[in-house]
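Left out: one protein chain. Kept in place: all the others.
Residue numbering begins at 1 within each chain, and the chains themselves are lettered A, B, C and D in the order written.
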Amino acid sequence: MDYLLTSLSAAIGLITQLNQEVLSTVGISLYTSLTAILLASVLGVPAGIALGLKQFTGRRLVLTLLNTLMSLPSVVIGLLLFGMLSRQGPLGGWELLYTPLAMIIGQTVLATPIVANYTLSVINGADNRIMSTAMTLGAGSLQSGWQLLKETRFGIMAAVIAGFGRVIGEVGVAMMLGGNIRGFTRTMTTAIALETSKGEFAFGLALGIVLMTIVLLINLFLNLLQHR
Amino acid sequence: MDYLLTSLSAAIGLITQLNQEVLSTVGISLYTSLTAILLASVLGVPAGIALGLKQFTGRRLVLTLLNTLMSLPSVVIGLLLFGMLSRQGPLGGWELLYTPLAMIIGQTVLATPIVANYTLSVINGADNRIMSTAMTLGAGSLQSGWQLLKETRFGIMAAVIAGFGRVIGEVGVAMMLGGNIRGFTRTMTTAIALETSKGEFAFGLALGIVLMTIVLLINLFLNLLQHR
Amino acid sequence: MKPVFSLQNIQLGRGNNFNLWIERLEVRDGVLYSLTGPNGAGKSTLLWLLAMLRRPESGAIYFGDTLVHGTRSELKKLRQQITLVEQAPYLFDDTVARNIAFGLRLRGIQGEERNNRISQALEDVGLGGFEKRKARELSGGEVRRVALARALALRPKVLLLDEPTANIDEASLQIVEALLTSLPQQGMTIIFSTHDLDQPERLGAEVIRMRDGKLEAATYPASPRQHVATAEKITWPRPLKISESSYLWL
Amino acid sequence: MKPVFSLQNIQLGRGNNFNLWIERLEVRDGVLYSLTGPNGAGKSTLLWLLAMLRRPESGAIYFGDTLVHGTRSELKKLRQQITLVEQAPYLFDDTVARNIAFGLRLRGIQGEERNNRISQALEDVGLGGFEKRKARELSGGEVRRVALARALALRPKVLLLDEPTANIDEASLQIVEALLTSLPQQGMTIIFSTHDLDQPERLGAEVIRMRDGKLEAATYPASPRQHVATAEKITWPRPLKISESSYLWL
Partner (left out) sequence: EHLRLATTTSTENSGLLDVLLPPFEEANNCRVDVLSVGTGKALKLGESGDVDVVLVHARSKEEKFVADGYGVDRRNIMYNDFVILGPIADPAGIAGSKKIAAALSRIAEKQEIFISRGDNSGTHIREMQLWQDIGVIPVGDWYLEVGRGMGEVITMANERGGYTLSDRGTYLAYQAKTDLVVVVEEIPGQFNSYGAIRVNPDRHPHLKVELAKRFLDYLVSSSARKLTTGFRVNGQQLFYIDE
């Protein structure tokens, strides 16, 4: 229990002192994860809605692939994109490796299937009169889809939160593509991994507690927004 | 592209030769992840249903906490449980550290909030006449809940698949609590992490492709089951 | 004889200032009641209350001799004697036969007997042979009739029907009306809501008329009975303020 | 005058061997039609088809002069002239006013004009003052009346109503029936389904009677008109086998 207490008090210390380095690490985490989840939502929500509504040959296969992509380990995405972005890779010239942008790309790839799949479930569960009602009132298919999105907003919000949870907590992509460079691409999770590898378990856990506190604050804020 | 081709052919090599070591690693991955998702479903699905149906004071706070837990990085869970299971920790006497069981515990902790949250969304989206109809027909609250589960089975299935995707692809818990011991606690993901740290990127990616192939087969199988 | 239901000083609020407020109501055994009143009068709310799906905020409900108060297992036992067909009935996503089997299974009715009851109930509503049909592939009127069959198969002591004759065709209307008159003669108590104001007379039903959440005093002359004294003493076990979404009295 | 709708050799299958099969049907402008027939006859299916929500498997539909064939933007334009109130209407999870505003906004009707139309439509169905009410907190009959108001506010060329007088109270029935007779006089074409077999005569409606997916020949004497020659030539752009769940003709 000693260990937990040490971590907890270290975490409280970190939070109350608002150490410059911790602040910058938190900032990088939030910047990459929020950007990634924004992109993933823009891609994943419409994809999920379309998959929920459209019938086409091969749909079942696409759904199975989507389920499979949800299991994609973040280190595998890291490896794949590393292959693309590395100097030798086809996109090496863009000089993206070991930059926050590379992390954002990787995290977007990671979150999109999750957001899409979750959205798909929400749409499957939604009342199927929503679309027809919108159409009988003169909406086109895009407008009807938009209305569907509004009607299922809590579910869609949950989908986005799920995706955010995945990227803010992941370490593989951030490590492989960001490189854990201090002050530049070091995120909370790569910092935790670093402390852990240094044997500073209590401090690693303290950082974990800080991360959870931040996520909790974000969720409280979203909760307030939802129930305004 | 060279890199991707190398990985792909290595992956095909691995799959066709069915190397003993790869087989055992796959076995350990599946054993731990399937057991963990089973436990997580047993805990998470009823929790999600209950949260979806019951009103109680503090419910919103519980939901916010649940959202937060979804972001729990796997290394943080690893650290936490490490603190419990290590020799110095309160449960050190159980000698669980660096065993598959420790990984199962960690992965269960990781997957349960995801399964519960996803289930909750499904229940929120479900027709609220399901419960009342079951009750008017004489069902008790447990029986009604069971019927609700049957009516939303596709959504619940998606929740379980999402949880499975999370654990089969995670590396933090498997690494911290399993220790990546060859032939004993080495999973596909820790093997990938190892190859990556050795600089054997292509081989790591090949293992990733093998993992994805296995998950794809599982999902195809589930898909067939669902649509039987 | 004891009334089947006896309600005293029931109060139940919903959104928008609507309040169901029933000073006294007694439902006699083996009688056919019609429930009429304008949209929003509270008919469906009253039926939910009688089906023990909603908890009143204050007041007392007696089912026979029992004060309905509510631990789960008690409620379940009481509820098994009452069946409600809702205004917009929900069918489980399964075959018609398995929809009807649901309640029978809960009552331990199995095998031959169960199958007989299922086909009998379907015959009763003019849907003989619909057993294998998927519930999700029925027309609006067919859905309502299956829901009715599902309730009839259970042979409850009290049958609550929320607009059972809406959406159904001419031939089915005749069948259902015949059931409504014949079943009470076999001892079943039925309360059905309707907007067809000729129907109560046609069926010889007693009329309960509602408006603005209250019974219209003139229409339903409740004779003074037992329990009245205790009514004031009832306090409900859980706080009154229940959000609308927690409607189920679990 | 050109018929508003003209259907030729329409075929549309659903689950369970049901087939809507309409050799010929012409709907004249400004006329009130009633659609009757037993449960499962295909009334709702036909109304869906006319609302251009479902694609037929073969045959031709003309809306005025236009062969309804279907790119999205075309369909949307045609659909804006037709409004359907479904058998079990769905209200968006919002206020009553915003439910009605939805279709008006799509048609670019704004501000004062929109508010006027909303309150007018609510008055029309006897729900004046319901603007701020939440759609999810309405009774069954109120829902149906709001759905009707939502359609009326759009002043469509063709109004399709699936059992508009089910679930509504006596007073509202009178109001709605008055609307059904008066609106066609202002040029609106209305087709409504009903199970009240006295209603068509009472309202002076032309009767379309259905059974087993077909029009009952005797009831609807369609005079031979144009287009007939082309009917055989229509081939639908996409394959016929569409799963039931992809019902929306996007």
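Convention: a contact is a pair of C-beta atoms (placed from the backbone, for glycine too) under 8 Å apart; a residue touches a chain by one contact, two chains touch by 3 or more.
Please read all numbers here as calculations on a predicted model, not as lab measurements.
Of the chains displayed, those contacted by the omitted chain across the entire assembly are A, B.
Residue-wise, the contact with the chain that is not shown comes from B:194, picked out of B:15, B:194 or B:216. Considering A:37, A:97 or A:192, the position touching the chain not shown turns out to be A:97 (whole complex). Touching the chain that is not shown, out of B:175, B:188 or B:207: B:175 (per the contact rule at the top). Counting the whole complex, the residues of chain A in touch with the unshown chain are 86-89, 92, 95, 97-98, 179-182, 184, 194, 197-201.
Residues 86-87, 97-98, 175, 179-182, 184, 186, 190-191, 194, 196-201 are the ones on chain B that touch the missing chain.
Methods note: only the chains that are shown with their structure count from here on.
Common partners of chain B and chain D, by the touch rule above, are A, C.
When chain centres are set by their Cα atoms, the one at the greatest distance from chain A is C.
Counting contacting C-beta pairs between every two chains, the top pair is A-B. Spacing of chain C relative to chain D, judged by their CA centroids, is 33 angstrom.
If each chain is reduced to the centroid of its CA atoms, chain A and chain B end up 17 Å from each other. Of all residues in chain B, those touching 2 or more other chains are 127, listed in ascending order.
Contact of a single residue of chain D with at least two other chains is seen at positions 88. Chain contacts in this assembly form a single closed ring in which each chain touches exactly two others. Chains touching one another, given as pairs, are A-B, A-D, B-C, C-D. Residues of chain D that touch chain A in their complex: 48, 51, 53, 72-73, 76, 79-80, 82-86, 88-90, 92-93, 102-103, 106-107, 150-151, 154, 242-243, 245-248, 250.
Per the touch definition, chain C reaches chain D in the complex via residues 14-16, 37-41, 43-44, 87-88, 133-134, 137-142, 145, 162-163, 166-173, 195, 197, 244.
Residue ranges of chain A in contact with chain D, taken from their complex: 53-55, 127-141, 143, 147, 150-151.
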